[in-house]
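Below is the structure I would like to discuss, written out as structure tokens.
With one protein chain removed, the remaining protein chains of the complex are shown where they sit.
Up next, chain A:
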Amino acid sequence: MSAPVLTEQAVPPVVPVATGRSWYGYLRQPSAALSVLVLVVMVVMAVFAPLIAAEPAGAGPDVLQSPSGAHWFGTDDLGQDIFAQVVWGTRTSLVIGLAASLIAIVLGTAIGLASAYFRPIDAVATVITDVMLALPTLPLMIMLAAVVNPSVWTLTLIIGFFAWPEVARLIRSQGLVVSAMPYIDGARVLGASGWRIVTREILPAVVSLVIVSVLLTASRAVISEAGLSFLGLGDPDAWSWGRILLNAQRSGVIAIAWWQTLFPSLAILLLVLAATVAGMRFNDTRDPRRNGG
């Protein structure tokens, strides 16, 4: 019998990865089902934006209309439809939120796992993580976004690059628990390489935490994108919820056109809340203490 086979057999499933049954249990919680529904609706809105509303461009005749049958969310001072702006803004928010979150997850998981298993890396990684967590991230992102040409991709890179420390910290703390378990020692005794132990033994044990992190990090990324766009650092060619708020702020008619502020704000709230609740419920579902092992 070769060593790797033995290793596999020696591994008890530390944290069960979501199976069909637990997915059912997950979605049976009303708050989880509702959050997933909101997320699905948002994704559909983003993908089919051109079918739902024409891309807002140029000036229209209906200036500063309050919400009505013709303009569900009203119009702005240029006569553009706010509903169309919000629908198109969903694209930017979701793309940047997900892509930045993926960057942060890949970096954070790699750094978190490496520092959980390799002591010398841990010392350096912890210092860097602490420094980045201690700094005011928004002014830092503003400074970089102001220097580069603002586009959806540069924003994604900037946001993703500053979102990994939280992920790294989370994955590291869970990874430390796992790497202290006897079966890791077992794998080492059987001659498994460090790379193999990290990728084949520790990673599977933290994978559900990674899924939770994707949702929570994406929701933070959405907020960051909205903040940068609100400060005028967004992609000038893409609609975004932060940009609608910036327009409302700049138009000088903010007191009359409350709808220009309210509807993009609700969109941000709904998306971030849904992602957060979906992530937290998922975290509860996989927690063995909550469902009796």
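Note that contacts are C-beta pairs under 8 Å (C-beta built on N, C-alpha and C of every residue); 3 or more make two chains touch, one makes a residue touch a chain; residues count from 1.
Quick note on the criterion: contacts and distances are computed from a predicted model.
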| item | value |
| --- | --- |
| Which of "RNA polymerase subunit sigma-24", "ABC transporter permease", "L-serine dehydratase" or "Integral membrane protein" matches, in UniProt, the chain that is not displayed | "ABC transporter permease" |
| Absent-chain contact - pick from A:Leu27, A:Leu140 or A:Val207 | A:Leu140 |
| Residues belonging to chain A that touch the chain removed from view | 127-128, 130-131, 133-140, 142-144, 146-149, 219, 223, 226-227, 230-233, 242, 245, 248-249, 254-255, 258, 261-262, 264-265, 268-269, 272-273, 276-277, 280 |
